[in-house]
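A single protein chain has been omitted from the complex, and every remaining protein chain is retained in its original position.
The chains carry the letters A and B, assigned in the order they are written, with residues numbered from 1 in each.
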Amino acid sequence: MDSFTYVNIFETKGLEYLLLLCFWGLFVYLLKYLSTPDKKRKDSKR
Amino acid sequence: MDRRNFLKTSLVVGGTALTCKNARAQEQHNPDEFVGILVDTTRCIGCRACEIACGETWGMHVPDVLNDGALETHRNTDENQFTVVNKFETEKGDVFVKKQCMHCYQAACATACPTEAMKQMQGGPVVWRGNKCIGCRFCMVSCPFDMPKFEYDEWNPKLQKCTMCFERLEKGQKPACVAACPTDALMFGPRLKNLEVARHRIYSHPDEYEHHIYGEHEVGGTGYIYLSAVPFDQIGFRTDLGKRPYPEYTKEFLYAVPMILFGVPAFLLGLNALADSSRSGPESEFSLEFDIDNEGDK
Partner (left out) sequence: MNNNVAINASFGNLFRFFIQELKPRGPWLTPFNIISIPVILVGLGILVYRFIHGLGSVTNLSQETPWGLWMGFDVVTGVALAGGAYVITFVVYVVGLDKYHGIVRATVLNGLLAYCFYGGALLIDLGRPWNAPNPYIGNSFGFSSVLFLICWHFLLYMVCEFVEFSPVIAEWLHLEKAKRFLKKLTLATVVLGITLSILHQSGLGALFLMAKPKIHPLWWSEFIPILFFVSSIYAGLSMIIFEGTVSHKVFSHLIPEKHHHHFDDIVFGLAKGAAITMFVYYFFKALLFIHDKQWDLIADGWGLWYLLEVIGFVLVPALMFAFGFKHRSLRIIKIAAVMALIGIILNRLNVSVIAFNWYSVAHYVPTWQEIVVTFMVIFSELWVFRWFVTRLPVFDSGH
C-alpha cells in the first residue's frame, strides 16, 4: 500500500552542481593541457 | 471558401457534433471502454479449470490437472500455454494465483512493435497478428511482465500470449477462462465496473484483503486486476514496476526525432556555410560543391 510522505526528488541537485563545478575546472585544465603539444618531443622524433 | 459557405459548414459541423454528444450520453455501453478481468486470489481454489479451458479453446497444451503435480513448482506461461496457476505458501495459507498477459492499457509490446503485429484492439485486449510480425522480439524485451513467448524451436515461429479471447469477445462471449471458473474468482466486465467491485470487496471485508488492487495503477493500469489477502510481492508479483505507462519511457525520444530532423540539417548547413566562407576568403563565392580530391591536388 502506498503512503503519502514527502519525497524530495531534487535531493541530489546540490551535488550535481558541485560535480558541474568540478567538471568545468578539470575541463579547462584538460583543454589547456591539450592545446600545447610537447613540441620538443615531436621535433626530436621527426 | 466564402463567408456564407463557411458559416453553413460550421453550422452543419457544429450541429453534427452536438447530436453526437447527445448520442454518446445516452449510450449505455461505449465500445471503446476498456474491458478487463478481475482476479480475486482469495476465491481461487487452484482447480486449474482455466488452464484446461484455455488450452482447449486455443488448441494448445491441455494439462492433466489431477496427475501432473504442476502446483509443486512455480511455473511460467510458455509458447504452449497462455495461462498457468501457481501456488504460493503464505502466512494466510496457500494462495493460488493465475498468471497470463496483463493486457496493459498502454501496452509496451504494442508500442515496441515495428510492424503493428502486436496491437491493442478496441476495448483493450492486446493481440498478435502473424502476417505482420518480423520476429524481432522487441515486444519481449519491452514487456514489463515478460509475457510474449517466442517459439524458438520452429522455423516459422509465432509469438504466443493470452489474447483475452478476443475472438470470443467479438461474438459476445466471455473469455474461456472466466467462463470455466467454478468459484467466480475470475470476473469479466468493463474495467470501471471491475474496479468498483474490487473496492467494494476490500471495503466490506477490510481484514480479509490487502488494501491494494494490483493493476489499478501498475504500469499505467492493466486489463487484468488482482485482489489478494497477502502483500503482492509474496505471491509472485513485481511491485517495482511503477505507475508510469511504459510507452511513456520512449515518448520523449520519439518526440525529439522530428525535432532533430528539422534542426540538425539546418544547423549543419549553416555551420558549413560559415566554415566555407571563413576558409576560402572573400574572393571565392559560396558553393555547395565539394571536391573529394582537394588534398590530392594540392
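Everything that follows uses one rule, which is that contacts are C-beta pairs under 8 Å (C-beta built on N, C-alpha and C of every residue); 3 or more make two chains touch, one makes a residue touch a chain.
Fair warning: this is a prediction, and the values are worked out from it, not measured in the lab.
Peer 1: Shown chains touched by the missing chain?
Peer 2: So, spelled out: the chain left out of view touches A, B.
Peer 1: Among B:137, B:168, B:193 or B:217, exactly one should touch the missing chain; which is it?
Peer 2: B:137
Peer 1: For subunit A, which residues reach the chain that was dropped from this view?
Peer 2: 11-12, 15-16, 19, 23, 26-27, 30-31, 33-34, 36-38, 41-42, 45
Peer 1: Extract the touching residues of subunit B with respect to the undisplayed chain.
Peer 2: 76, 78-79, 108, 110-117, 130-138, 140-142, 144, 146, 149-157, 238, 240-242, 246-247, 249-250, 252-254, 257, 260-261, 264-265, 268-269, 271-272, 275-276, 279, 288-297
The rule we apply is simple: only the chains that are shown with their structure count from here on.
Peer 1: Taking each chain's centre as the mean of its CA atoms, how far is subunit A from subunit B in angstrom?
Peer 2: 41
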